[in-house]
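Below is a slice of the complex: some chains, not all, each in place.
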Amino acid sequence: MAKASTELGELNAADRDAFVGALGGVFENAPWVAERAWSGRPFATVGDLHHALMAALKGASEAEQMVFIRGHPELGSNMARSGAMTQASRQEQGSLGLDRLSEAEFQRFERLNGDYRERFGMPFIICVGRHTRPSILSEFARRIANGRAAERAAALEEVGHITRLRLNEIVAGPGKPPTDGRLSTHVLDLVSGRPATGVLVVLKELGLGSEGVLKEAVTNADGRTDAPLLAGRALRIGGYEIAFHVGAYFAQRGVATSRPPFLDVVPIRFAIDEPEAHYHVPLLASPWAYSTYRGS
Amino acid sequence: MAKASTELGELNAADRDAFVGALGGVFENAPWVAERAWSGRPFATVGDLHHALMAALKGASEAEQMVFIRGHPELGSNMARSGAMTQASRQEQGSLGLDRLSEAEFQRFERLNGDYRERFGMPFIICVGRHTRPSILSEFARRIANGRAAERAAALEEVGHITRLRLNEIVAGPGKPPTDGRLSTHVLDLVSGRPATGVLVVLKELGLGSEGVLKEAVTNADGRTDAPLLAGRALRIGGYEIAFHVGAYFAQRGVATSRPPFLDVVPIRFAIDEPEAHYHVPLLASPWAYSTYRGS
């Protein structure tokens, strides 16, 4: 895959070979997808280009699609560990730690991969950049119950997510399809009616123990963290916890409470299922009560 | 200590020997406390009787008080494990698992006991029935910084808690001093405006891992648990979590949400510091928001 960025304008002006040369790696081992989309130039936006590429894929014969799908590596497989996959796939799977699975996890993925391959005759495709490990496992469980046609469609939908990310990385231009999500928070002090400043906020991915801490931050004068808790990429579907250290906050301000304080570290647990959305998860708290909600 | 219950009326009518025979064990190895309180008969309530006993103790000389205090066993000590304590003390310490400490915990208690004894020349007295293990450790840390007079007063205050419990067990009559607390909950469904029925609720003591589960219950037609989550004894000072399984509840009712649900198991963490109080910790929830508060 080209690392350097290509301008959409150049692609619109390119001949077929140059076009395929620039985009051929976006669809795993399948330059023919770019070849067929070439005739649709010019594309007004990067999103239109992606749409045209996906249309070429979806318009291909079932046999072609199966060959394409079968060209993908299995998740967390020996192939992943031994290196026989494209650089793009390697990088995506590595971001989730699928190249560093424990032996037990590795066995589990192997078994699921095997079951899935036996049932559908293809590898399990999923856009790992939009998932946590637990959500990949639950998608495995859910999709393995699909019929063959529904599952082929599900695989192509994931290819859409994967290639949208890849395309955005290598093509510059207007109308990039959205691939980033955002998680933000806010703490309001119900006693003073003001933003709560100086509250320690710890974001964790659930199910990973102490390894799961993704970010620690302290609220600023506006009761927010200086930067979003998560941003700049797709959010991973999965379970999260934000722990708000309100006990220390109220103690420091001298607000009367009990000893130990009725509320100390308040955990808010929630799931993310829209990787490209904005999740706002605020806390409104007194020493004795709190509320939260999904805002946006 | 007498196991059978004695009527307050009998005690009011008793001669000194019978009175001391009935109550002598309430104050650890110190029948003289009951002896001195005897002259104050008759007592209108069990609370008045307890007050008179405590007044006799607090009115004693510092030397007498120190002898009395030194007659108490150390927490989680060899004595506790080998049996050289009164049956009442054994039962109280056993309720917290202080007779089944791990080697590491045992070492920690031994070290604290040693430090404390060295500083104050007496064993650390605390009403274990009103505490969790973490709160005993934090009380150790707090009280070891006291001056000698303040700490002797603190020890007598704990004796007051201990003997109030013991007295209530063996004396029947009006005006028993309060020794029981209560923890209750309630779940309200903000979508239907009705009590949430069939919500799994799991109460844990914090800091104990899976061992810490104290109660599991399912909410009834009134959104409450059939019995309080905790009742019938003093609440233990410490940290708790109630986990409300609202994700399963809304799924079963077919209320639309995301997949996975934004809210699944909602943990509410709080501390109890008033063992004889009523804590009501409700949850008001939709699939996207919730609030809680200390009610009563």
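Think of it as A and B in the order they're written, each chain with its own count starting at 1.
Quick note on the criterion: contacts are C-beta pairs under 8 Å (C-beta built on N, C-alpha and C of every residue); 3 or more make two chains touch, one makes a residue touch a chain.
Everything numeric here is computed off the predicted structure, so don't read it as measured data.
> Of how many identical copies is the complete assembly built, when 2 are given in place?
4
The rule we apply is simple: only the chains that are shown with their structure count from here on.
> Nearest whole angstrom, what separates the Cα centre of subunit A from the Cα centre of subunit B?
47
> How about subunit A: which of its residues touch subunit B in the complex?
That would be residues 135, 138, 237-239, 258-267, 269-271, 273-274, 288-294 of subunit A.
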